[in-house]
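What follows is a single structure, and I will ask about it in a moment.
Omission of a single protein chain aside, the complex is shown with its protein chains in their original locations.
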Amino acid sequence: MLSKTPLLEIDNLVVDFETPGGTFNAVRGISLCLEQGGSHAIIGESGSGKSVTASAIMSLIDSPPGHVCGGDIRFQGRSILSMPRAERRRLYGRHIAMVFQDPAAHLNPVYPVGWQIAEVCRIHGRPAGEAKRSAIALMDRVGIGDAARRYHAFPHQFSGGQRQRIMIAMAMALRPELLIADEPTTALDVTVQAQILELIRELQQENGSALLLITHDLGVAADIARTVSVMRRGEFVEEGTIADVFVAPRHSYTQKLLEARTSSRPQVTTADAEVLLEVKDVSIDYGSVRAVSDVSLQLRHNEVLCVVGESGSGKSTIANAILRLREITSGSICYRGADIHKLGRAELDAYHRAVQAVFQDPFGSLNPRMSVFDIICEPWSIQRSVLPKSEWRQRSVELMESVGLTAGDLGKYPSEFSGGQRQRIAIARALALQSEIIVCDEAVSALDMTVQGQIISLLQEIRARMGVALLFITHDLTLVRNFADRVIVMKAGEIVEQGSTEDVFSNPKHGYTKMLLAACPVPDPVVQQERRNAAKVASGGNQGAHALARGA
Amino acid sequence: MARYVLRRALQSLYAVLMLLLIVFAMTRLTGDPTNQYLPLSASPQARADFAALHGFNDPYYVQFIHYVSDLAHGDFGQSLFKQRPAMEVALEAFPITLTLAFFTMSIALVLSIVLGSLAAMRPNGLFDRMISPLTIFTASAPTFWVALVAIFVFAMMLGWVPTSGMGTPVHWILPVCVLVLTPLGVLTQVVRSSMVSSLSAPYAKTALAKGASDARVVFVHALRNSLLPLITIAGVQATGLVNGAVVIETIFGFPGIGKVMIDSIRDRDFSLTIACILLAAVVVYAMNVAIDIMYARLDPRVQIGGEARR
Partner (left out) sequence: MRQMLGRLVHDKAALVAALYLLAVVVVALVAPLIVDASLMRSNLRLRHLPPLHFDHGWWYVLGGDALGRSMLARLVVAARTTLAISFATVSLSLVIGAAIGLVAGLSNAWWSTAIMRAIDVLMSIPSLLLAMVVLFVIGASPPVVVMILTVTRIPIFARTARGQALEIRERPFVSASRVMGASSLHLLVRHMAPLALPTLFSVAALEFAQVMLAESTLTFLGIGVQPPDVTWGLMVSDGQRYLATAWWSALWPGLVIASIALAATILGNWFQVANDPVLRARSARKSRVPAAESKVASNA
């Protein structure tokens, strides 16, 4: 065994990017060895260099500005980097294949999907007829029903999960020895994510391929990989088998990653607090489609209420209705007993002062042409009566400090901040009017895991200190567990389950909640293995899997 | 598909009606319409007869309905100067302009795809640095001036081609070459910039990861996507070609519709002007419908029967 050459060797790889601000060392001398049929995960947050590593293997680094300036990558003992281009091309698609994040962008929008799958075979010398037949067979294998007809369909006619299945079919078409999967499930719902991971695992076993998985999600890594490297700022800080690393992390960064979501929740009793907001039998239509039907919920003073659901569940629609960004079709929303759609001018202003929002996209949440000071002061410039202009400066300094930023940051512009810092600014703005309710619509979803943890702690602290109620909309169940007082689970526009966090997590009643909980990978390989098996049994073997595939 | 074409055609019809309304309003609301239709030297008696004959004393909306229905029946009135039906004169001149436009657009499309793709393969490379400034120049130089300079250099100084008139194929060389410059410049810029973005698009990376050659990525994956903006802008340029044709035909003495139009304006031959304008407008709208159909065929995301995605 020792004499055998490993499938993939990365030897002290260094990748630099030239930026106007100087050289950015994206990858700083990492080494990796992957055996035939092995599965390895590189875990890291954004900017860690994990995707750059994958691009380097595939020769996909944009050059300039990026270039590999040291080390080597060997595939089956042959150096990819010093290979002639023509020879490299013969390798890609046939022996090394890649599945990307965001299949919607990575499929060519103007060609039929079947053609795109068959293209791999044709590039590598298969005759057209055979290529088409194998493309149809592959589509069938990855769970696209009615493959012969769907061969001619275009990418936009598929759902996100199906597009990723097509990408996988394309990658596995020639049974490559190595499959590189770069964040293959990041934009997908958890239930779909579980199916895609299962599909990758199956195909990997069928074809004996090795897998190199790039991910930020510890749960996904635990689900599918056997060995793992934790990457941070271009370097591997910890390597080992997944069991060793996850159960007994040695490096402080790995420990921080694993702890990011396990912060404890302060016990606050809000069950008998005053009801601030009451949503009664609200339905909302988009044209002829009913996005939300007969939803009722209550938000109490100083409570954290989480609404959990996958895409299309209507959770953001209901948030927008509460924020008066969207009209409701029927039902009512009452703030302190008064219907918010029947308020007078002054009462409406009061409602706008009472309810604020923090949105998902940290890059879109702040006007790029306004200074942070102007952003923080915008609420006071709209609600003139709240604060006299002479006090704006002092109050904005206080707000900045309360979210962990400094007075010196007030003169800067949003582009000078990281995603997490921008969300802090957005939170400071939401606090400016001393609101009672803050609606957080996927407020941490776009952030790195360690940053998510920091923002969640900040929100908890603010809640305790300022007595606000939080309506927290998210797709991420694991986030909710240690944060929410009560949880509402939504599916296809309806509430399927609600209750205290303890009850929903330890004793879920609705099948969908159970499925959500089961689909959500946890960063513990042993537990994840058990859960996977349990989920298979629960979904009734193949039949259930096919039912899920149709939904994906 | 048929419904889509019909809908687009109806929209164009609506636009033609708007144009008519503007024309009508212009002629009726800015004074005595006989001033527009009759030569300035017409006697008061002739004006009164003309007004009575054409119902200029009726209410405006009645006049407008009569006007449109006359046009719909193909009655564009008499050309005062040529003493023949105006539409006949216009239709006679039409094929020349159409031929000119056809050659120009074909050459511009083919050349712009080739030049734009080559420039996009190496942005800021030598070829790109040569081509890009040139395209901006040809797109911003006034056609009438380029035509004069070209006549001076190639016809007068070098004597390679005749200065004006038509008859032999040689007569077409200079007009087509001059007319092609503006659309060529604009379209090459469009192809270049959309190719640059297509080549850095994620699907281009997918193709590379499949082991596709550079040529395949450029000509199969990127080009097809870049054709979409090209077609849209080509439509705008085709409309602009009407303007260019007027200039070129005037300078080179081509008896096309542009020359007829300008002459009719100089001669105050209003019926003929309107006939020419409407004919040109119909062609422009027909071209736009054709482009929409082409767009829909090239971009599967456009739903036939729905709005074209621009």
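We call the chains A and B, going by the order they appear; numbering starts again at 1 in every chain.
One rule holds in what follows: contacts are C-beta pairs under 8 Å (C-beta built on N, C-alpha and C of every residue); 3 or more make two chains touch, one makes a residue touch a chain.
Given the structure is predicted, the values throughout are model-derived calculations rather than measurements.
Summary of contacts with the chain left out: across B:184, B:227 or B:261, the touching residue is B:261. Considering the full assembly, A:364 is the residue among A:364, A:467 or A:511 that touches the omitted chain. Residue in contact with the omitted chain (choice from A:257, A:291, A:426 or A:462): A:426. By the touch rule set out above, chain A reaches the unshown chain at residues 17-21, 24, 26, 46-47, 49, 51-52, 64-65, 101-102, 183, 323-325, 348-349, 352-353, 355-357, 359-361, 363-370, 375, 378-379, 381-383, 415-419, 426, 429-430, 433. For chain B, the list of residues touching the undisplayed chain reads 12, 14-15, 18-19, 22-23, 26-27, 30, 36, 123-124, 133, 136-137, 139-146, 148-149, 151-152, 156, 196-197, 200, 239-240, 242-243, 246-247, 250-251, 261-262, 265-266, 270, 273, 277, 280-281, 284-285, 288.
Just so we're on the same page, only the chains that are shown with their structure count from here on.
In whole angstrom, the spacing between the mean C-alpha positions of chain A and chain B is 49. Residues 200-203, 205-213, 216, 221, 224-225, 228, 298-301 of chain B touch chain A in their complex. For chain A in complex with chain B, the touching residues are 58-60, 62, 89-94, 97-98, 100, 102, 105-112, 119-120, 123-124, 154, 156, 167, 170.
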